[in-house]
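Here the structure comes first, spelled out in structure tokens, and everything after it is commentary.
Apart from one protein chain that is not included, each protein chain of the complex appears where it belongs.
Chains: A, B, C and D, in written order; residue numbering restarts at 1 for each.
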Amino acid sequence: MIAEYLFFILIFPGLLFTAVLGLIVGWVDRKVSARFQFRVGPPFFQNFNDFFKLLGKETIIVKDSIHYMFITAPLIAFGMLVIVSVMVGTALFYNQGFGGDIIVIMYLLMVYSVMVIFGGASSGNVYSSIGAGREIKLLLGDELVFILITLVPIIQSGYQLQLTEILQFQFMNGAVIASLSGFIAFVLGLIAIQAKMTLPPFHIPEAETELVEGPLMEYSGGLLAFWKLNHFMMYVVFPLLLILLFLGGFHLQGLGILWAVLKYLLIVVLIIIIKNTNPRVRIDSALNFFWKYATPLAFVAVILAVLGV
Amino acid sequence: MHNIKETFIQNMGDKIHDSIDKKLRLYFEVDNQNLHEVVDYLFKELGCRLSTATAMEVYRGLEVLYHFSHDDSGQYFCPRVVMTNKDNPAMPSIAPLVKGAEWIEREMAEYWGITFEGHPRPEPLLTKEHPKGEGLDQPFRIRRMS
Amino acid sequence: MADNLYLLIILVPFFIALVNLILPVNIRKILTFLALLYGLYLSYQLYVVQPATENFYFEPVFAADQLSIFTLIFIQILSVIILIFSLKGLEKQIERAFFVLYPMTVAFCNGVVISENMIVFLAFWGMSGITLYLFALLGRTADTPQTAKKTFIIVGGSDAFLLMGFVLMGFIHAGNEWSLSAIHISLNSGWAIVAFIFVLMAAFAKAGGFPMHTWVPQFSKDAPVESAAFLPASLDKLLGIYLLARMVTTLFSIDLLVNMIIVTLGALTVITAVMMAMIQHNGRKLLGYHAVSQVGYMIMGVGSGSVLAFAGGLFHMINHTIYKSNLFLTLGSVEKKTQSNNLDDLGGLGRVMPITFIMALIGALSISGIPPFNGFFSKWMIYQGLLQKTAELTAGYQIWMLVCLILAIFGSALTLASFMKFIHAVFLGQLPENLKTVKETVFNHWLATGLLSLLCIVFGIFAVQIPLRLFIAPIVAEQGWAVLGFPGLYKPLLIVLLFLVIFLIGWLVFMLTRNIRYDDVYLGGMSPSEKFRVLGTEFYNEVRSMQPFKALYDAAEKRFFDVYELGKNLTFALSGLLQKLHPGQLQLYLLYILIGTLIFIWVI
Amino acid sequence: MSWYNKRLAKSIWVFHVSASPCNNCDIEILDLLTPKYDVERFGIKLVGSVRHADAILLSGIINDKVSPKVARIYQQAPKPVYVIGFGTCPATGCCFKQTHNKDYEQGHPIPIDLYIPGCPPKPEAMIAGVAKLMEVLNA
Partner (left out) sequence: MSRNVVPVGPYHPLLEEAEYFTLTVDGETVTDIDLDIGWMHRGHELISERKSFTQSIYLVERICGICSTSHPLACVHAIEDVDNIEIPERAAYIRTLIGELERIHSHLLWLGLAGHFIGYDTLWMWAWKYREPVLQMIEIISGNRNHYGMMRVGGVAKDVDPASVPELRKQLDTIDSKMDMIAKAAKDDPVLKSRLKGVGVLTKQDAIDFCAVGPTSRASGVRGDVRKDEPNDAYGLVDFDEIVTENGDVYDKLVVRVLETIESTRICRQCLDKLENINGPVLNNVKEIGIGEGIGRYEAPRGEVFHYVRTDGTNRPIRHKVRAPSYVNIPTFEASCKGIPIADALITLASVDPCYCCTERSIKINHAGGDSPGINLLQLSRAKTERIRRTIHG
């Protein structure tokens, strides 16, 4: 029992798997982005090198900051992401879960934003404070859409609040995306995820040329390494969650493996395409977009799901 | 094209003196008390744009030369103000009339020690946080490098 | 002994309150503390003994079922902890009155909870409203009289409705009893509905539910912070939701539509109050609006008709009392150290008041429903219960219920947002120059908040083992509903342990490779300065200025949605009309008499 | 540290400090990131905050007004950090030697580890210079 849990959390689908896959997918992201921009892009082990280099560097802690908060924030965020990836991963690969885990995941993902805010704001830097404010506003924007789109598979599967039940439903009745409501929800989910991962066009909190990386501005060395790792781990957590909710999970035998990889790559590439073809939006237009366009649309998807379309 | 120059001289001829007329350029000297009137006429009536102003040291004292460009004709009007008191040079500021003159007057005040009377914001422009000293009364001291 | 438990638990604090009137302040403190500890012991006795109904003149007067005992125990726990906080640091001018009112309030609240007779219930209910008014009068701000009046009118006015509701219920009910447990009314007649609405209004006014909530933020702002933590944040919540729970379980039998309406009111409470909370600049007002907003979850849970949600609602009620008093008290500590509760003036206090910061953080994370704290568990139960309920409904009701549910979940994101603002504005960000010398707060303050924070964590991680098993499961069982069942269980302990493993690994990696240097803030080469800062309070200016919220906020700031203001305007308009009808001309009065007589004759 | 140095050689994050240059080196530095030269191939990335930097790209003569700020920036960078002087200005002062706004006797406020001369140096020369730094780190 304990060994099993330790295996889940440390090796697969937890720490090691998420971190390594995340760093590799981070490379895919950088490479594909580079190709978009007629560049060659970094070598394969670039993100690993970045990570270990940062570990070897000096960590500077702001004198007037709240030290314990500043240090623990990235580590807590790291822990939360691993937990989420374990929850998504065990449901996806081992068909294990517990009732209402989807709500737990939703709230745990909020913790990530909270930690970004605490880490940034505890440094006492003015840019970080603005970045923290933007992070929370962005969370307000995307959270509503995210809730609504997760409701669609829940409703379709007959109000099951368990990831494995939703998967089971999709094994029986086909993927959620095949329905109209599922499709709308999937598209909106991609956009909401873009915002949750603070990727362009929603990299508003970390806006490099405005806020000098925002909340991460004061981080250096090992702590920055963890933030970067966290960012790349989200490349694993969110696509897997989307696959689980909308694309019917994985069948890991025979051709299923190829399909699994394709599904995953599809989502990653879609994310990268959105990322590379849009300028950063303003925070108020982002809120506007989420509240006045995305939310009603997502709500339409929910109504359609209730009506069984 | 010449009309502009002639109109100007017709209207302001009594306020200016020592004018030098070149192709497309008109340099002339203005006294302190007439400066505002001339600048007002150039900026408001003729629609000239203030290109910049140049301060320099001449025999008689410090000279401030404004450059007004009449864009439609390519004509330049350059009113000259000469301050004979080199120790404590002062002249009226045209920044209240022409907003674009604010920076250049600050810069001249900072480097040449000229007091622009009536300037809306008399503080140094380029040496504000300079470690080696700033301030209007204490112009930045230079070291001559060979 | 056991026979007197009911009387003791009311009379001991009441007697202490009376004695306190003439004693010196220090002895008042000791006596109050001892009385409340004794009350805690008594409530434990009640829990163990479960005594029978107490009769006077053959009328049942006091009784205790699981719900009452549960409420009673938490009244004692909360009042002891808040008393610990109040022992030191209270303003000298109000100290004397405070320690009289405090045990008295506890006595009345205890009375409400264990009353079996309607009249007795009403009497205690009304008296607890009066102590609330007196507490409000203790405030030191300029708006205090206004606030006290408003509180009194809303809460006292709702008492009148409660009275009318009870009278109606007495009439509708077949027998001529005034016993609460004997009455069970189904909502099939018009008068029954009226009675239901009247009682609901009283419950809402006490708990602070929409639209009777407006006194809560003002009370929180103007009254002493201890009383804000004591009454609107804890005891009044317990009483209001206690009454609501009574209504939906024993007093009335309600159908789906009523359930839906209550849930809708709950969702509206959540969302309106939290939207108002987001834009507040005053820390106490912000907390006050949250005290309202959280009531929405309880109303949704208790009123939904789903067993799981009902249990969740009750659980949320105690959780709320815990974390909200924690938040009020931490803000109180900050306020006593910095002499300000205006968020604009604070900032960076996490550096100088780390313990208070951690306590406030735990409270904030609990209220925002972050796992593994207690707020999450009860919200999770409510959501699950509501979704279970939704699955049983028809499509139209499903969408209705889903809208409420979405509003509630989104409300919790908004709660998180406004608490980020709160935490940022008070504890994070830049420390103003004049607060550099602030020191950590006194021992009893952080002992009290520490106890509450501990409860937050324990109730979060051991939710099933402690509060659910000990208190809530018996209540549910008592109602004869199915045993509390989960479709599956979220295991907070496991998650926390696994999280700790990962956290420790991260920590280890960081500590092994660490190479730490301390330096100033990086501002593009500029030196840090006090003026380089942004205020957390201004985070939501974009939301504030976005249509349609702008119009709503503008209207709300003109108190357009305030029942009290509306009522006041209406009353003034009516009296103005009446004044116009009384010009003082004799002929006119004669005419009135004539018309009156004519109508009278015509009616007869 | 050599293992870390090898990682560092493969992932140099640069922070650009322009200390009163003529802007040309700065533009050429940015040019390095663009498709034709693309130094991301070597793991070089431009960062916005000096806290993330491994190398400071310095251009210009570092005049008196800017020099305390440059010194400050250097202090705030996490060590190890390397300073690369781009262009002729940090090396010799170029045609601004006679300026009154720079006290050459005091020298530069920060130690410069590597000079890449040229006015401006060609991008190829810049890459060659950075490659030299990598060689040193890898050794």
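Quick note on the criterion: contacts are C-beta pairs under 8 Å (C-beta built on N, C-alpha and C of every residue); 3 or more make two chains touch, one makes a residue touch a chain.
Note that this is a predicted model, so its numbers are computed, not measured.
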Shown chains touched by the chain that is not drawn here: A, B, C, D
Option from A:95, A:173 or A:278 whose C-beta touches the chain left out: A:278
From D:9, D:39, D:55 or D:73, residue that would touch the chain that is not displayed: D:73
Absent chain, residues of subunit C that touch it: 523-526, 530-535, 538-542
Absent-chain interface as seen on subunit D, which is shown: 16-28, 30-31, 34-36, 48, 50, 60-61, 63, 65-66, 69, 73, 94-96, 98-102, 119-120, 122
In subunit B, positions touching the absent partner: 23-25, 27, 49-52, 54, 56-60, 65, 67, 69, 71-74, 76, 78, 98-104, 107, 111-113, 125-130, 138-144, 146
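Just so it is clear, only the chains that are shown with their structure count from here on.
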Between A-D and A-C, the pair joined by more C-beta contacts: A-C
Between subunit B and subunit A, distance of the C-alpha-averaged centres to the nearest whole Å: 60
Centre-of-Cα separation between subunit D and subunit A, whole angstrom: 35
For subunit A, residues contacting two or more additional chains: 55-60, 212, 217-218, 221
Multi-chain contact sites of subunit D, meaning residues that touch two or more partners: 49, 51, 76, 78-79
Footprint of subunit D on subunit A - complex, ascending: 30, 34, 37-43, 45-46, 49-50, 52-53, 55-60, 208-209, 212-213, 216-221, 224
Subunit D residues touching subunit A - in the complex, by the definition given at the top: 1, 3-5, 7-8, 10-11, 13, 34-35, 38, 40-41, 43, 47-49, 51-52, 54, 76, 78-80
Subunit C - residues contacting subunit A, complex: 348, 350-351, 354, 357, 365, 368-371, 376, 380, 383-384, 387-388, 390-391, 395, 398-399, 402, 406, 409-410, 413-414, 416-417, 420-421, 423-424, 427-431, 486-491, 494-495, 498-503, 505-507, 509-510, 513-524, 528, 532-534, 536, 538-540, 542-543, 546
